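Let me begin by handing over the structure; questions about it come next.
With one protein chain removed, the remaining protein chains of the complex are shown where they sit.
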Amino acid sequence: MKPDTLAQRIIPVLTILIAIVAIWYVAAYFMNAPFQRDLDRRAGVTSTTMEFIGKTMAQPKPILPAPHQVVSNVFENTFLRSVTSNRSLVYHAWVTLSSTVLGFTMGTLTGILIAVGIVHLKALDRSLMPWIIASQTVPILAVAPMVIVVLGAINITGLIPKALISTYLSFFPVAVGMVKGLRSPEIIQLDLMRTYYASGAQTFWKLRVPASIPFLFTSMKVAIAASLVGAIVGELPTGAVAGIGSKLLAAAYYSQTIDIWAALIAGSVLAALLVTIVGIVAKIVDRSMGGRPA
Amino acid sequence: MTLILRSWQGAAAVVLCLAALASLPLMAADAPSPFGTGTVVLVFLMIAGAAAISFTKLSQPLLATILFVAAHLAVWLLLAGIAGNEGKATLAFFLMLAASWLLAWRCVAVLSHLRPKSGAGDTFLRLLIPAIFGVWILILWEAATRGAGIPFIILPPPSAIGARLAGSVPILWADVQQTIFKAVLFGYVVGCASGFVVAILADRIAFLRRGLLPIGNMVSALPIIGVAPIMVMWFGFDWQSKAAVVIIMTFFPMLVNTVAGLAASGAMERDLMRSYASDYWQTLVKLRLPAAMPFIFNALKINSTLALIGAIVAEFFGTPIVGMGFRISTEIGRMNVDMVWAEIAVAALIGSVFYGVVALGERATTFWHPSNRGG
Partner (left out) sequence: MNNAPSSVVSASKLGLTFETGDGPVHALSNVDLTVNKGDFVSFIGPSGCGKTTFLRVIADLEKATSGEITVNGMTPEEARKSRSYGYVFQAPALYPWRTIEKNIALPLEIMGYSSVDRKARIERTLDLVNLSGFGKKYPWQLSGGMQQRASIARALAFDADLLLMDEPFGALDEIVRDHLNEQLLKLWARTEKTICFVTHSIPEAVYLSTKIVVMSPRPGRVTDVIESTLPRERPLEIRETPEFLEIAHRVREGLRAGHSYEE
């Protein structure tokens, strides 16, 4: 059974991934070919088809870099540079990671606090909850540059402004998820606590909190991804000198396409890593709370 | 003790009033046009009076009305008094502001516990309570920025933002046309439609589904917004590059949700269709698509926000000289913070309307779903 499911899961994913890479190569050839042809004609060079294809995949600033160009750039800037270098992806990723994690932590704590308030105070529930839901429809990310510049104007720069954007983005999913989670106990379970004459605090800690844990982790997965996007966008406005977002902007400014793709890959790896970590923690907690193995 | 418990906000308001009395006047001594004595007395009487009434066992709707009128009239007088005295508000002013805010809180607390008999009354309350909250955010914002004289650059008062908004309608309208009507709508429609079509394909071909779904799930967690500079390079500065970003951002949520939705119909219902010898398309149209509607609308809702974000942020990477993202990034560079706020207000409004339209469509199509039945 095991090898069968493995094959059923891995092979389709691998096939699609290989197809994507293949399409990527073909697209790279066709998108870079006109420029290369132009270049060759001006230099008066005639080359065989194979040589020509090779050249389209080796331009310094291609319209679409070939996958191996991106991979070698990522490899070079990740493993071969000292991590303190401005060109090191590890360095930029670290800068983005630190504000992501700080913002995520603050956002999660705020979200939990607000959810607890909403569940316990009726006035807060009826006045704040509609706004929390409505605010999810607002493109909050548009505020990011302003937060950076305004806080910069009062000499708050560096980590904190970016982290605040991440906080803002990650607090919404957590607040909404936790409200749902804290309200998830069924009436029968609440009645049970009532028959024991349990105090409000006992009902909260012994019933509502454990019942909300799965909801918390689900929303934390959304929140950490949102946090990362917040940090990256927070690095876009001029002024930021480090981080994946600023790397992206700088590379775009100088049309260094390979660097753009490399930064994109770095951001994606970071996102996958963070979501995976939250997922693993969720699984461990679930296991220790007697979750049924899937 | 029980008297205080009946309205702790009222008790706190009385305490704040006394503290404010002790630290009069409401404006600093050098304020150009200080409060008239009559106004000050009126404000104190209203707040203290309403606070006192909140301890009585008056009928709840009447009490809420009194609190509502007193708190808002008092705060209106307070706000009106700032005019000409920007940055001169004293501690007493803010104590009175806090006192009237507490009364409004008490009002909301009373309203929250009302159980109107009629459906219309219930809807009215459901709108009124958050509206009071929203208005108080604006009031406190206005009073804090103008009363304490917070620099315009850091946080402009809502009134200034409103004035700027009203004064720049043509510019804002041009931005909306560029960003929303061209980039967002086009990208949203194409992105959602292609996500849907690929989902149907993936549903027909199991191999494709098994391969695409994990990838789609992972991609939704990635900072896709980062493709914006590449799209700008490929499709130029105009709206086409923004639409491309929107397409990429909206494609995956639609794909993942639709595939999940198509799997949502029950085994029993599907067996029923089998027993009718219904073919794939009949089953799809008559059973599985209706069952998938809540999922599809969920994606449409998520995408309505994502599309706005995608288009606006993509404009940070280069645009012609029009567009909401362009406006935000250039005006912030010129420190025209009120214009940025006006643009954000417009974006918020459009985001809510966009979401609202999708939600209405959802209610019309998935009225049968438990989450919409109400009661």
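Note that the chains take the letters A and B in the order they are written out, and that residue 1 is the start of every chain.
We adopt the following convention: a contact is a pair of C-beta atoms (placed from the backbone, for glycine too) under 8 Å apart; a residue touches a chain by one contact, two chains touch by 3 or more.
The structure displayed is predicted, hence computed values, not measured ones.
Partner chains of the missing chain, restricted to those shown and counted over the full complex, are A. Contact with the omitted chain, checked across A:80, A:109, A:154 or A:289, is made by A:289.
Of the candidate positions A:30, A:79, A:131 or A:196, contact with the unshown chain belongs to A:196. Set against the missing chain, the residues A:115, A:129 or A:207 yield one that touches it, A:207.
Residues of subunit A in contact with the chain left out of this view: 186, 188-189, 191-198, 202, 206-207, 210-211, 213, 289-292.
Keep in mind that, in the parts below, only the chains that are shown with their structure count from here on.
Residues of subunit A touching subunit B in their complex: 8-9, 12-17, 63, 122-123, 125-131, 134, 136-143, 145-146, 149-150, 153-154, 221, 225, 228-229, 232-233, 236-238, 244, 248-249, 251-252, 255, 257, 260-261, 263-264, 267-268, 271-272, 275.
Put simply, subunit B touches subunit A in their complex at residues 105, 108-109, 111-113, 126, 129-130, 132-134, 153-155, 207-212, 214-215, 218, 220-223, 225-227, 229-230, 232-234, 304-305, 308-309, 312-313, 316-318, 324-325, 328-329, 332-333, 335, 337, 340-341, 343-344, 347-348, 351-352, 354-356.
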